[in-house]
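The block that comes next holds chain A.
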Amino acid sequence: MSLIQAGYLEYEELAEVQTLPDRERYAQGPVAVIECVQEIPCNPCEAACKSSAIRIGEPITNLPVLAADKCTGCGVCVAKCPGLAIFIVNKTYSDTTASVAFPFEYFPVPEEGDAVKAVNRKGNVVCDAVVRRVMNPKGFDHTPVVTVEIPKELADEVRGIQRGQKG
Partner candidate 1 sequence: MLSRDIVIIGAGPAGLAASIEAGKAGADVLVADLNMKPGGQLFKQIHKFFGSSEHHSGTRGTDIGIRLLKEAENAGVEIWLRSAVIGIFPGNKVAIRKDLGDGKTELITLLAKKIIMATGASENVVRFKGWTSPGVMGAGAAQTMVNVNHVKPGKKIVMVGSGNVGLIVSYQLMQAGCEVVAVVEAAPGIGGYAVHAAKICRAGVPIYTKHTVVEAVTDEDGCVKEVVIAEVDGKFNPVAGTEKRLEADTVTIAAGLKPVVELPRLLNCDFSYHGLFGGWIPLHNKNMETSVAGIYVAGDSTGVEEANTALEEGRIAGIAAAESLGLIPADRADARKKEIWGRLESLRMGPFGEKRLKGKEAILKEYKERIGLPSVR
Partner candidate 2 sequence: MSEYFSDDMLVCRCEEITAGEIKRAIAEGARDVTGVKRRVRAGMGLCQGRTCEKLVQQILCAELGLAPDSVGHSSARPPVRPLTFGELAEGVVE
């Protein structure tokens, strides 16, 4: 199924279009996964990154390129991306779990400790998850970034949570 029919790419397909973190980088802790796959005129992620880890350059239709070695996994780009297409994946959360951070612009905004249902790119529930962090400072301009803890093997699959449910 191509992007233009499905509306999204699976992780393996994504790797053909985007520079994704490699195994070594994932082993070092949280890192940005940029799921921006079309050349559209947009570059706020580049300026958002304080570590200069995201490069778009000229023309602004270039796809963003992540220098994974510079990325600290802070999550500022996640809130800044107008396409809501950046995630922070931490495959070292614990021995058996990973964490995924994603933008979440729906009500109610979940709270730390909430038990939620994690969904994949298609919106299907793939596992139970626990909300570990909710960042929503003024600078994020109403785009809360939610981090959930999930089974490690689903780190490349989980990209959000089911809406409208708490606890």
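Quick note on the criterion: contacts are C-beta pairs under 8 Å (C-beta built on N, C-alpha and C of every residue); 3 or more make two chains touch, one makes a residue touch a chain; residues count from 1.
Keep in mind how these were chosen: all candidates are chains of the complex that A comes from, given by their letters.
No experiment lies behind these values; they were computed from the predicted model shown.
J.: Please name the candidate from 1 or 2 that touches chain A in this complex.
T.: Every other option belongs but stays apart; chain A touches 1.
J.: State the interface residues of chain A toward candidate 1 in the complex, per the touch definition above.
T.: Chain A reaches candidate 1 through residues 2-9, 35-44, 47-48, 59-61, 80-85, 105-107, 119, 121-124, 141-143, 159-160, 162-164.
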